[in-house]
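Showing just some of the chains, left in place.
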Amino acid sequence: MLTKSDAAEAVRAAKVRGKLTWVAVANAVGRPVAWTTAALLGQHPMSKEEAEAAAALLGLDRDAVEAFQLQPTRGVESPSVPSDPTIYRLHEVVQVYGPTIKELIHEECGDGIMSAINFRLNVERVPHLEGDRVVVTLDGKFLPYQWE
Amino acid sequence: MLTKSDAAEAVRAAKVRGKLTWVAVANAVGRPVAWTTAALLGQHPMSKEEAEAAAALLGLDRDAVEAFQLQPTRGVESPSVPSDPTIYRLHEVVQVYGPTIKELIHEECGDGIMSAINFRLNVERVPHLEGDRVVVTLDGKFLPYQWE
Amino acid sequence: MLTKSDAAEAVRAAKVRGKLTWVAVANAVGRPVAWTTAALLGQHPMSKEEAEAAAALLGLDRDAVEAFQLQPTRGVESPSVPSDPTIYRLHEVVQVYGPTIKELIHEECGDGIMSAINFRLNVERVPHLEGDRVVVTLDGKFLPYQWE
Amino acid sequence: MLTKSDAAEAVRAAKVRGKLTWVAVANAVGRPVAWTTAALLGQHPMSKEEAEAAAALLGLDRDAVEAFQLQPTRGVESPSVPSDPTIYRLHEVVQVYGPTIKELIHEECGDGIMSAINFRLNVERVPHLEGDRVVVTLDGKFLPYQWE
């Protein structure tokens, strides 16, 4: 049996061999591209149909189909400060602007959080005269602290 | 002389006393609300005019005006995993979806990063039938790896 | 102005001087005892009325009333492994039984979490022939992973 | 010979293949479901009979039967702050409410701890109009500090 993390390695390899994009895989699976990417990197469980559609396009076998359906243990195993520069910039945003986002959530919505579970994200390239921009949208339900 | 972090404490206190919002302070300063919040929390230097406008509204003195203009040492001093639940959810997003965002940036833009320097952010409450949502937009210039 | 953590110290001192219990303070405030204890230890903001009722009973002044109303930065500043034996046993439960609780949540409810925001807790002493027991009840809304 | 952690992996795989639930396994073993889940995840030693009943239902061999009987080294090997969101919420409860639970234990029972050894836990789904809830009950013997 394949672990979800081994399956993610196999997906990356298959994408390179098949010259496939995440968009193409997401279309085959029939889910949004960010969700599909996260699922195949091991962060979401897939249904049987989704797992089979992904494996068919990527040319992977039954073990991968099973691994895609497993309940994940989410998150990363590496140290809490990521060293990859692309991921680190997101960490830097939390360090530099985290308290700012907290203040603005409390000002607009009261005491509570933006859910990371009832949550979706989008990554887009936006053309710009002085150089294109990356726009990452984090969109989560507001959950107020609620005791009784 | 006041440090930027002491000045941030004074701002929080003054907001409570004056029943002011970040939006009101940003209007007085004439800059976007997220930038203004970040700056007064000690993450950006202000111009003399901006610092004076903020201090006037908040009822703070010359020391605060000078502190608002100081070049910051950015980031937080606390441990790399934040314990406040509102800020932790952002950290969780980076842990769970960081590799997904990295994959999608590379797929759409090639090898490079979303700048956290040529960067702006927005926090918005979006009404929704099943409960309002918080939408955080991270908008940074794409910087390709470029050697020569 | 008093920080929430200074205010918590003042509460502990006032309780010793006044020989008060958390139950008595909660009755004065009109909220559940666990919520009231957490709020006065700096983990929840109080309304003006709640803050005044608590301060009146504890013999604390206006600064404490203001501090009780401040939006908290939640959690602890100390290292992630608590050294106090009473708190450590809770940490040990998460270490030894965390994956078990995760398995059972997924088996009974599907992919998702027990909310720690829409959440209440109760601590009770339960008499028992072989020695009384402490029963801690964690009661949070189930939040399913939900993307679209 | 199989380690307890290898055996736990084999159990997860066998459950997926056999479409079995923890409840079904616990019934075969004849112990409470939370205890059985913890034991098969490697946190408790089983008796020979319990180990054989579990292995029979799961279709595992003699090595697994022996591994289930081994004395465990309990706890997790991963960093002290769990990254999986379902487990992290339990960690967050200890961070945010740990000192509250400590205060209430001391108020109700005096100086001592809730045992994590003479201890049982229960996880239940409780229907609720605004969304079902997860209720986790931690139930441990009170142990007073006792020197002589």
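Labels for the chains are A, B, C and D, by order of writing; each one numbers its residues from 1.
The working rule: a residue touches a chain if its C-beta (ideal position, glycine included) is under 8 Å from a C-beta of that chain, and two chains touch if they have at least 3 such contacts.
Note that this is a predicted model, so its numbers are computed, not measured.
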item	value
Copy number across the full structure, from 4 displayed chains	10
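Please note the rule applied: only the chains that are shown with their structure count from here on.
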item	value
Distance between the centres, which are taken as Cα means, of chain D and chain B, whole angstrom	41
Euclidean distance of C-alpha centroids - chain B vs chain C, Å	29
Whole-Å separation of chain centres (CA-atom averages), chain A against chain B	23
Residues of chain C whose C-beta touches two or more other chains	73-76, 80, 102, 106, 112-113, 115-117, 119, 143
Touch-based graph of the chains, sorted into line, ring, star, complete or other	complete
Partner chain B, residues of chain D touching it in the complex	81, 83, 85, 88, 92, 95-96
Complex contacts: residues of chain D adjacent to chain C	21-23, 33-34, 37-38, 41, 43, 74-76, 80-82, 84-87, 89-109, 112-116, 119, 121, 123-126, 128, 130-143
For the chain D and chain A complex, residues of the former touching the latter	12-13, 16, 78-79, 81-86
